[in-house]
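What you see is the complex with one protein chain gone and the rest in place.
In this document, chain identifiers A, B and C correspond to the written order of the chains, with residue numbering beginning at 1 in each.
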Amino acid sequence: MTSSAPGSRSPVRLQAVPGAGQPDVTPALEDLYRGFEKELLVPLWTQIGDLMPLHPQSRALPHLWRWENLRALAAQAGELVPVGRGGERRAIALANPGLEGRAFATPTLWAAIQYLMPGENAPEHRHTQHAFRFVLEGEGVWTVVGGDPVAMRRGDFLPQAGWNWHAHHNATSEPMAWIDGLDIPLQYLTEAQFFEFGRDEISGAERTTPERSRSERLWGYPGLSPLAPQARPATPGSPLLAYRWEQTDRALADQLAIEKEGFGGTVEPGHAAVRYTDPATGGDVLPTIRVEFHRIARGAETAPVRETGSSVYCVFDGSGTVTAGEQTWSVTRGDLFVVPSWQPFSVRSEAGATDSDARAIDLFRFSDSPVFEALRLNRTALAGPEGNVT
Amino acid sequence: MTSSAPGSRSPVRLQAVPGAGQPDVTPALEDLYRGFEKELLVPLWTQIGDLMPLHPQSRALPHLWRWENLRALAAQAGELVPVGRGGERRAIALANPGLEGRAFATPTLWAAIQYLMPGENAPEHRHTQHAFRFVLEGEGVWTVVGGDPVAMRRGDFLPQAGWNWHAHHNATSEPMAWIDGLDIPLQYLTEAQFFEFGRDEISGAERTTPERSRSERLWGYPGLSPLAPQARPATPGSPLLAYRWEQTDRALADQLAIEKEGFGGTVEPGHAAVRYTDPATGGDVLPTIRVEFHRIARGAETAPVRETGSSVYCVFDGSGTVTAGEQTWSVTRGDLFVVPSWQPFSVRSEAGATDSDARAIDLFRFSDSPVFEALRLNRTALAGPEGNVT
Amino acid sequence: MTSSAPGSRSPVRLQAVPGAGQPDVTPALEDLYRGFEKELLVPLWTQIGDLMPLHPQSRALPHLWRWENLRALAAQAGELVPVGRGGERRAIALANPGLEGRAFATPTLWAAIQYLMPGENAPEHRHTQHAFRFVLEGEGVWTVVGGDPVAMRRGDFLPQAGWNWHAHHNATSEPMAWIDGLDIPLQYLTEAQFFEFGRDEISGAERTTPERSRSERLWGYPGLSPLAPQARPATPGSPLLAYRWEQTDRALADQLAIEKEGFGGTVEPGHAAVRYTDPATGGDVLPTIRVEFHRIARGAETAPVRETGSSVYCVFDGSGTVTAGEQTWSVTRGDLFVVPSWQPFSVRSEAGATDSDARAIDLFRFSDSPVFEALRLNRTALAGPEGNVT
Partner (left out) sequence: MTSSAPGSRSPVRLQAVPGAGQPDVTPALEDLYRGFEKELLVPLWTQIGDLMPLHPQSRALPHLWRWENLRALAAQAGELVPVGRGGERRAIALANPGLEGRAFATPTLWAAIQYLMPGENAPEHRHTQHAFRFVLEGEGVWTVVGGDPVAMRRGDFLPQAGWNWHAHHNATSEPMAWIDGLDIPLQYLTEAQFFEFGRDEISGAERTTPERSRSERLWGYPGLSPLAPQARPATPGSPLLAYRWEQTDRALADQLAIEKEGFGGTVEPGHAAVRYTDPATGGDVLPTIRVEFHRIARGAETAPVRETGSSVYCVFDGSGTVTAGEQTWSVTRGDLFVVPSWQPFSVRSEAGATDSDARAIDLFRFSDSPVFEALRLNRTALAGPEGNVT
């Protein structure tokens, strides 16, 4: 007798199929499989190829979304879909074609375009999901995190670690769009989520539009940490709420200049990159999401690499050619694409018809690497010209 | 233009439904939703209740599997299903009724009964999935880990951290069954898996049946670590390959005795518990799986607790009553059950008709807690009498 | 028979003295003590008050050195003492009056004024001692660390973690003085030191005088870490070789402004402070030395605090009154003073005869706190008005 309700139909369905490592298909085997189904059991030998592959075989597919399409649909949603309590945010998520239409860019990562109309407010809430915003274009929205208004402008990266109260308000007469990244799929799969509604309206003082947030004034100086105990973050994740484009841009330019001077400084020739880090720990800016910015100089190209874990990229500027698994795309400003686990990945900046047409390409990237490192599941390998591991 | 092949049908399906936080259902909204589908986009406002619940709402269900049924089916499989290259192991996994018939006990954990006939050999392989064996009954199989034969006997816990070569051989004339625990679902969902085939046959020297493995002789002394560099584990996870029942049993008995002497020592009155740890770090025995053994003394009962993350329990001995979410079961030796994330859980040992009928209950437990702690997503709360968080 | 050479005189000298916890002084006891001396033994009971006091009783004394005196003597040394191989550096160290004339500012810390004449070069070497430079006045010297020339200007803090090659050259026609801090006493006492001579002359390329060092261009952006593997430091300690005054000054001003706006940000009212940190770890800038900068606003005063471990302070700007143990000093720009372990310490900024005379005081501080924290020996307590622990 099982503990299942009588008459309930088991969700387990097993089919006896001949093959290597499979038992002979006999009436006795069929009986056994019916017994398994009744008792909610699944034998390893029918599943092992799927569950324990020789290397990651991602269900997610490499896929590209064009910014112009996303933006147009988001603007259309701006007219039709209100922002308020219940729906909470006017955010439209990438749904990887390999993941059954779920709002998952990859098995662990969420990526969306969020859109706020002039004068609109997104109500306050908090959740355990770790989040960030990255601004591709426009400005005028302030995100208010724990009562601290933070300006959002092109190129800015704004982390939002889990369980911090936050709201957004558009202080201008123009709509504004940006990219949201979260670990919603990971927390959905592991079932870790908590969510709490905050105030419907933030206070007048929180609606101010300061040039610099208090978090930047406390934590935005390189290598200088405030001693004040209340300046230390109570929750995991970076206490610095904005990483400004001017800094990122100059850091990348410096790396390329140092390379030219003959002192290295780049990941590989013509490939500058920074990681956004938590100034209080030097570690990843969010416990479950790694965020980086890569610049591939004119005429440069990255070595094809495979990594465990998945990434979402956004072309911030320039254009070039991207190869992800068996896909190759010409990409340009605003395009978003996904690289699944262990798929070989490389980028080439725009060659141009003439030398003066050539352009660098700037790529914003986020991934689930901190999860793999924390669980000691991370691996990296160079991929050969045909994508073979070398 | 999207990058999808022309004529391909989008996996995204959106339905406009009126409701709190939802936009008005108009032809324009329907148009917008068709645009989303075409571009592989999903709006947050149609999904937020599922993706971002107020607290974890596990898809997995509390469920109980009876040992007698598992064992009978495993014995039947022993007659019909060969063990060898391809199928690799005669392991039969618990399939949680809430998880669509997949071989997943919980969203992150795999639990199976494995069965080896007299004289049989399970061929060598290795994989990144972290694994362990726990012996409910019988003996006679040696698991050979990195060339070190390790005896398996009732009550023994045998961790098997990822990427170690391992094979099993039954050195006796009796079949033997045991429980396998792995993080197969977690690695499947995050897409981290690697697998490699080893030798079909291990050497004669590896078929010996020593009382104690080399790992126990190097790492099995309390608080004493070998200095020899090659004794240090190269891979994450415990270098101690067997935790013997005699030790576990005595540790639990000691805790209850110290409690009686008036000095605490137990988790709560009548509730002794140990965690299996890596002697080289003091941390969890496996990077993704926490393993514990709990003894609830006669007449004792645990406080109902909720935790993020899921657990699988096995009744090692005794009997009692278990409450998991809204389920209550009488459980006895060998029964296996699952407690999903954030479901209140408590155990009561067998009261018995008379005092002398009362019995303690011994529970072996494994969970995904190390994942939640590493990602800083762990939460615990006492649950009130009706299962409310207090 | 002891292993001492015959006739050698034992360094142990014991005196039998009556007192609490002391044995009766008898001829037998005198015999025993002579036996101890012969065998190189010392009984605890004659020493316990000195070795195991109720709380730290520092041998070091609070002491103040006036900058004008240091500077004058350093200038005089500039005329008389050459800089070159052997003597290595024209550095003149503070000798705490309680430490027997040794060149130790405190039991663990070294503090010195270093002086370089126009055009002079201090030859290259490296050592395990962790070091830093802090510039009180002047400019024109470049310190060349691992081949990277780093400018030194008023207010700049320049860490120099152990075992990095370094040389200095004065590129101007003016002499320049600065403050050196090292853990020489700690490494002397624990006997951990290694030292290696480098090139007598650095190359022409290393004599350039860039505005920004390569280390600043790689590591000087807040929250941005270079991905290039060779940018990661090979030795412990910060890869950022200069922390510029403009940043420190603005960070302190921001903290005081945030306090005025009503949002905290300071350690206590009117007391802003930053810690110099390693951007790769968020931890202390050097493994054995903590470095901080404190600003006490006009009219403000710090609460008296005791801490295990010792500190050296330098008045960078302004003036005020300092209390260290039983000493109280009026201090002004350039003055250096020492606070021994567990001595109560507080600062008051200059009150001024009129409000407009009042001034803030800026204090540069370094301490051995990382040692105490690593060994888990750190304690802090508020001290009462009479310096009592409250």
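As a working rule, contacts are C-beta pairs under 8 Å (C-beta built on N, C-alpha and C of every residue); 3 or more make two chains touch, one makes a residue touch a chain.
Remember, predicted model here, so these are calculated numbers, not experimental data.
Shown chains touched by the hidden chain across the complete assembly: B, C. Of the listed positions B:Q22, B:Q57, B:Q247 or B:S319, the one in contact with the omitted chain in the full complex is B:Q247. Considering the whole complex, the residue from C:P53, C:G119 or C:G352 that touches the absent chain is C:P53. Panel shows chain C; residues 1-4, 10-13, 19-24, 26, 28-29, 32, 35-36, 39-45, 47-48, 51-60, 63-66, 69-70, 73, 76-77, 79-82, 84-97, 99-103, 107-108, 112, 127-129, 162, 184, 186-196, 236, 287-288, 308-310, 329, 340-342, 368, 370-372, 374-377, 379 of it touch the chain omitted from the view. The omitted chain makes contact with chain B at the following residues, 214, 217-231, 238, 240, 243, 247-248, 250-251, 254-255, 257-258, 261, 263-267, 273-283, 285, 292.
Heads up, the rule we're going with is that only the chains that are shown with their structure count from here on.
The centroid of the Cα atoms in chain A and the matching centroid in chain C are 44 Å apart. One simple way to say how far apart two chains are is to compare their mean CA positions; for chain A and chain B this gives 29 Å.
Multi-chain contact residues, meaning those touching two or more other chains, do not occur anywhere in chain B.
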